[in-house]
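These notes concern the structure reproduced below.
Heads up, one of the protein chains got dropped from this complex, but the rest are sitting where they should.
After this line comes subunit A, so read on.
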């Protein structure tokens, strides 16, 4: 560890000063500084929309900076593309692994740096070199296997090996741990420690606070495109770091805890009641009901059937057994359209693929839901503007500009727009599948608060999340899933996180044939 006290810029490998980047309608970065030192892991922290991704893209040459300077090893540089940044010794491993799945592991490591002999690529030598680079990171792989046959975690290590081939002095890791399990994270961290010991400067971007405290030596905090400051980590606590990121006290989440205790009137007809609803090979017959003003959480591990259940309720998949009643009457949910007609709105867990339309504006994305419900009848412009303005304000979408393209928004704000889309259709039941995944604490709190508020006004909500605390905090009842079936139902004021985990771990086994 070398979180030295030397604050001088002389040991700075990379110094970005006064970086400003302007997008149409958004000032993504405003005079931000970032200094990376050799042999240090530097965390870049901030909420979604704080400008982390933009700053990284400026460093890796993907975006041109509108103002500010970048010096690498004391030399001022202007990057015109990723190749420029790489030749300056800056390599990046992105959140979605940016490799070519159609090629072999070895090729992905060596692509563009293949060893040649007599004008042609010497494949044996190339694969041997790739294997050596992988071994340096403690990974043993058959380099001739296709990359697509390996897990994301392995692909990430392949991407890091690739960065080392170019003899990178600076390694940028953009959310590398978001799709890794605990042991994979451990392996990544041991690789990072090893590289740090070899004098590589690592920029680590993540939204997992505990990981920052585990691995990073120093951190830079951004908020709303501006620099908050640079801090040596031992001087911070998780609480103070969150405070820096949000700029406000985070007791909002605590205030929500009363929601779970709220009484729900179950005397009338449930908004939706499913009896024995299942789909062969996907999910076993399951009962679930949701009453007006109630939040029903679905807890379970990834692959337990929680998303599959949501898709059946939303008409995204067709149930082949059981009945579904909507407001007391039998309904056939053949497709999402008929579910929407019955007042059931479904926000998918895959925001990018099944949610946002990146090339449309925020306003267009919001209005889409209403338009789908209205059919061909055109929505008046004034009406549209009113709806859009209302939801942008209500959900705190940032930037609060209806004409921004949604793909320029951060994940958390995209999620808010999706929420707005479905709320604008005035649904009776809102199904949220992992609405807070991959988004920061602030946006998370905004979304949770909105869900609590809406259910208090009578909306029925099905809330699915991997974070049990969140499920417990928001819902009155929890349906617990395991191995593609419902193993029980818990009243959330009776239990805590440990009890739910215990239930998932043990309850299902007796019932299993």
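Here is the rule we use: contacts are C-beta pairs under 8 Å (C-beta built on N, C-alpha and C of every residue); 3 or more make two chains touch, one makes a residue touch a chain; residues count from 1.
Definition applied: contacts and distances are computed from a predicted model.
Enquirer: Given that one chain of this complex has been left out, which of "Acyltransferase", "tRNA-specific 2-thiouridylase MnmA", "Sugar ABC transporter permease YjfF" or "Secreted protein" is its protein name according to UniProt?
Expert: Result for the unshown chain: "Sugar ABC transporter permease YjfF".
Enquirer: Have a look at A:187, A:206 or A:304 and name the one touching the chain we're not showing.
Expert: Of the listed residues, the one touching the omitted chain is A:187.
Enquirer: Among A:142, A:383 or A:469, choose the residue that contacts the chain missing from this document, as touch is defined above.
Expert: Hidden-chain contact among the options goes to A:142.
Enquirer: Pick out the residues on subunit A that sit against the missing chain.
Expert: 60, 62, 81-83, 85-87, 92, 94, 98-104, 107, 111-112, 114, 116, 120-121, 123, 135, 137-142, 144-146, 148-150, 154, 162, 166, 187, 190-191, 194
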